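What follows is an incomplete set of chains from the complex, kept in their original frame.
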C-alpha cells in the first residue's frame, strides 16, 4: 500500500484539537438557543390546550379566578353534568349524530375530491381553465351572503332538518380548498406509475383506485383530518339546517345552553369542549406522521 | 392521461360540475342578484339597481372605516403570520431531536382554532390581569390595556391568528426540506453568511409556497369573523369591526340582505383583485422550478 | 404474430410537430433500438406505441391489427420505464402480478407466473420487499419482470438503464440481451423496441438500430452496417466512440482540399464515390487514423492539443487546419508527456473513410457497395 | 296534530319547557316537536327559517325582534283571531299593546322584565355605606367607598347597554319621555336633554361611580357576573334586568344582593322605569293548524299543566293567573318577587320596542363609546345619536 506518512508535529496537533473543542462549544451554544426558542414557543402554543384541560376540572368559580391551569379542588362535575345535558339525550347521542354527519362527509369528500383532483391534474379537456377558476372563485366569496339562498335551495329539495345539507355538497367536491390541495399534491407525483398501470391493462378508473389513491394516501389523510376537525367545529351549518334536538351534533349541543342573558356553567362547557376536541386530537396524534409527511410530500410545488 | 379521450377528464369532474350547478352556482348568483335589490328577508326582494353599491361607496362611513381596518388587519396579520411561520419552519428545518413533538405542538393550535373555548380563553389571557400582562410585568414592562385601547384590540385578534401559524408553517417546512442542500453549500463557499444565505437562496426558492400561503392566508384574513365576533364584538370604537362582521350584522342584525350582499361582493372584488395582482406580480418575484413536460 | 408496424406515424403537440410521419417495421422477435439525441422524439414514438400518447396521424399495427384506438392494456404490449415506475406501495410480488390480477386470472396461474418470472430474473428473494428496499439493479429487474410476466407481444423499454451506474449498466445490458435471446429460444414472442440515447447500448443490444433526429428516422440498419456504412453524416457522427471525425473539405476531382492541404483519393474510394457537389465532409473514425512519419505522402499535418491516456489506448486531440480531429492510438506506442503540443502526421486508413455531401449530409461514398 | 315550537335558552328553560310541552300536548292530543338552542345564532336561525317559510308553529321571539319580523303586523299570526282559545284577559293592556304590531297581536308577553338597581349590601355595609336611594347618595357612596375601601371600589357598573339604559333612565326622569316617540317616528328628546343625560354619565365616570369603558373593556369583555370584581364586592352595584337577579346574586357567595327601587332625584318627572316584555310567544302565520298552536300556547301560559311545568324558566310570568299560581305555590324566590314588584310598581312612559332595535342600540352604544373614549363632546354625541336614531326610525 502506498502510504504517505507525514510525521505529525505535536504543536499542530494541539492547535487542531483546540479548534475542535471550540467548534464543539459553538455547536452546543447554537443548539441551546434553538431548543430554547422552540421550547418557549412550544409552551406558548400548548398552554391554551393545557389550560383548557385543566380548567375543565375546575369548579365554575375557580375558572375565572386565576390564570393557572391546575385546579385547586379538581372535580369531574363538568363532565358528569355535561354528559347528561338538559335534553332527553346524553352527549353520547350528539357524538353519534356528529359521526353520522362526519363519516359520510369525509368519505364523500375523499372520494369526490380525489376524483375531481385527478380529473384536473391528469387530463386535458375543453373548459378546464374556466372550471378551475370557478373552483378558486368559490373560495373567495364570504359565505354569509349565500346562506339564505342556499337554505332556500335545501328547503326546496326537502332536506331541512336532515343531515343531507351538511354533507351532500361536500360529497360533490364542494370544498374547493381540498380539491385545490389535492391537485397540488398530484402535480408533484410523477405520472410514470400511472402509465405503467395503464400498460398493465388498468383503465383510468382502475389507475385511480389502485395507484393514485395509495400514492395520495398521506394527502388524503390530511384532507380527512381537516374535514373532520372543521365539521366537528362547524356550528352555523347545523344550527340553521337542524331543528330537532335529537339530531344535534356536538358543536351545536355545546352551545345549547349558552344563553348570554343567563348564567351558564363554564366548566361543563369546557369539559364538553375537551371531549369534542379529543377525537380530532386523537386522530391527529395517530396520523400525525402521515399528516405532516403528506403535506411535505406533496409540498406545494408552484 | 394524454392517450385518452378528450372528454374523459370531464367525467372525473362530474361530481364537481354537478355540485357546482346544483349547490354552489345558484346561491352564488342569487347573492349577486340580491346585491342589486332591497331585501329584508321577510318580503320579496325589490330591484334597486346599483343603489346599494352607490350608498356603500359614497355615503357609508362605517364601510370606509371597516374597510380600512380590514385592509390594515390583512396587511399586518398576513405578513406577520407568514414571517413567523417561516421563522419557526426555518428553525425546525435543522436536524433536531423531538422534532415530532415540536411539529405537533406547533400544529395543535391550528386544530383548536375553531373552538369557542379558545376564544373565551383569549379574552382571559389578554385581560388586564391576565397572564399576558402578568408576564409583561414579570419582565419589567407596563401592563397593556389590550381590549380597552382601540390601538391594541385588533392586535389581540392578530395574535389569535398568529397563534394558529401551524398550517402555514408545515407548508413552509415542506418547501424548505425540498431545497437542494448543495445550494446552501455553494452559497457558503461563495462566502455567504446565515443571513445572506437566507435572503439570497432560501427566500427566492420558496417563493412559490410563500405565494401559495400568501394567497391562502389573505383569503382567510379577509374573511376573519370569529375573532372579532366572539372576542371583541368589533370594539372598542369599532377598531376591530372587520368587514365580514359588518356583512354579518348588516344581514342578520339589520336584515338588510341586499346591502350585505353588496358589501360581500365588493369584498369579493377586492380579494379577487388582490389575488390577481398577486398572480400577476408573481411573475416577477416567484421563481418556479417548472417541469419540462407541459 | 407480433410484428410491429408504424405507418406515417405523426405526433402533433398542439402546434409543435414532434414526430414527422415515420415508417418503421419491427419483425417478430426482433430487438429494435431507437436511438438519437435528446428531444428527437424517441420517447414520444414509444409512448404512442404504448398508447400513452394519442396518435395524431398515421397508423400503428401490432401483429397486423390496428391499435391506434386501443387502450394501452389491450395492445398486448409491456413497458419498462426509465425510473422503473414500480408501484411504491406494493411489494415486489404484487408489483409483478398487478397486471394479471387486473385481468382476474386464477390464483394458481398468477402464482406460477410470478414464480417463473422471478426465477428467470433471480428476484425470488425480494418478492416480499417494497420497491424502496431494492437496489437500483434489483429494481430494474423487477421492472423487467413486471413486463415479462404478461407475455406481451411487444416489449417497450424507455432508457431503462440510464439511472444505473456504469458498472451496473454494463452488466444489465448483457442480462437484457441474453434474456431476449433466451425467450426467443424458448419460442416466446419477444419483439422489443428499446429506446436509449446511449450509443453503446444501441450498438451492443440491437438486432437493428433506428437512428432518429428531430422526429425523423435517419437510418435503420444492423449495428455493423450502421457503424461501417452510415447513411449520412448524422448517423456517422452519432454512432461510434469517440465520434467519427467530420472534416470540412472541398472535392476537386480526385483530390480533397482540406484548408490548405490536399489529400489524394485512392481508387477504392473513387470507385464508390457518387459526387453531388464540391462541398463535402470527410469522415474518418478516430481508430482509423494512423500516425505516420513525414515520409508518408497523402497525410494530414496537425498539432496535438490534448492527450488522454485511457489505459490500453490514448486519445489524441489534434488541430488540423483549424479543425479538431481525434485519433485513437495504442497506449504503448506513445509517451504521454512528450507528445503534447507536438506536430503529428495522420493518414486515414485505406477503405475506411467516408465522404458526405455537405448540404444534405448524405453519404456519397456508399453507392457501389449497396 | 303535529306542531313545532322553537326557543332559545339555558338548561333549566330547556328542561322545563319540554316537560310543559309534553303535558300540554298530552292534554290536547297534539305532539309538539321541541326545537331549542342556546342564544348564539338563534336569531339567524329564526330569520333563515322565516325567510324560507319553514319556521316553527310556536316561537319564542325576543321582544325587540317584533318590528324586525313584523313591522306591519303581518309577520306572525294575529292572536286576536284566537281569543276564544287564548284567554287574553290574563294580560294587562300594556302587555298586549307591547305585543301588538300595527294593530295585530303578534306576540304574547311571556314575562315582564325591567331594569332594577341591585346592590351588594354586605360590601356596602362593610364600608359603612347605606344603600343609595338617590343619585346624590350614589355619588356620595362612591366617595366613601374610595376612601374606605380603595380606588378600585365602585358602587355601580355601567357598560355598553347598561350605560345606555342608565342615560336613558336619567333623561326619562328629567323629561318624562321615552327615547322613541313612536307616533312621530323620531326621538322624543331634544339634543340638550340627551346631552344632559350623557353628561350625567360623564359625571358618573369622573367621580368614580362607575369604571371607565376602557378599563371595563380591558377586562376582556367579561359579563359582570363573571367578573371577579363583582364576585368579591369591589363593584357593589348594578342596574340589571330583574329576571337576572339570581345570576348576579349567585357568584356573591354569602354576600347579600338587594334589589332596590329606581334611583332618582327629587325633581324627577317620573321614575322612568324601563319595563317591557322580556320575550313573547308568537304563532307562525304559516302554521298548518294555528288553532292547535293556540291551544298549546294557552296551555303553556294560562293553564296549570303548563304553568307548573314552566315555573320561572322565563322569569315571573306576565299572565296573571300564572303569576298567582306560582306565587301561591311558593315556587318563586322572594328576591325575584321583590325585584319584579319594583318593576311592576314603578312608573314611567311606555317603552317602544324600537328602543332595542339593533340599529338604534348600535348607534347609541357606538356614539356613547366615542364619548366615553373622549373623542366627542356630549353635545355632539347627543346630536349624533338623535340623527342616527331618527334615520332608523324613519324606516318604520
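Letters A, B, C and D mark the chains in the order given here, with residues in each chain numbered from 1 onward.
In this section, a residue touches a chain if its C-beta (ideal position, glycine included) is under 8 Å from a C-beta of that chain, and two chains touch if they have at least 3 such contacts.
Source: prediction; values computed, not measured.
Participant: Given that each chain type is shown once, what formula states how many of each the whole complex contains?
Facilitator: A x1, B x1, C x2, D x1
Please note the rule applied: only the chains that are shown with their structure count from here on.
Participant: Show me the overlap between the contact partners of chain B and those of chain C.
Facilitator: A
Participant: With contacts counted as C-beta pairs, which pair of chains has the highest total?
Facilitator: Contact tally peaks for the chain pair A-B.
Participant: Between chain B and chain D, tell me the centre distance in angstrom, where each centre is the average of that chain's C-alpha atoms.
Facilitator: Each chain reduced to its C-alpha mean, chain B and chain D end up 38 Å apart.
Participant: Scan chain D for residues touching two or more other chains and write them down.
Facilitator: Residues 44, 51, 222 of chain D each touch two or more of the other chains.
Participant: Of all residues in chain C, which are in touch with two or more distinct other chains?
Facilitator: If we look for residues of chain C contacting two or more partner chains, we find 47, 50-52, 71-72.
Participant: How about chain C: which of its residues touch chain A in the complex?
Facilitator: For this pair, the touching residues of chain C are 47, 50-52, 71-74, 77-79, 81-83, 85-90, 98-99, 102-103, 146, 150, 156.
Participant: Using the touch definition from the top, list the residues of chain D that touch chain B in their complex.
Facilitator: Within the complex, chain D contacts chain B at residues 43-44, 47, 50-51, 68-70, 75, 212-222, 358-359, 362, 366, 369-370, 373, 375.
Participant: Taking the touch rule as given, give the residues of chain B at its contact with chain A in the complex, in rising order.
Facilitator: Against chain A, chain B makes touches at 1-4, 6-13, 15-20, 22-24, 26-28, 30-31, 34-35, 41, 88, 91-92, 94, 96, 100-109, 111-112, 114-118, 120-121, 124-125, 130-131, 134, 163, 166, 170-171, 173-175, 177-178, 208-209, 212, 219, 223, 243-244, 247-248, 251-252, 257, 260-261, 264-265, 267-268, 271-272, 275, 286, 288-290.
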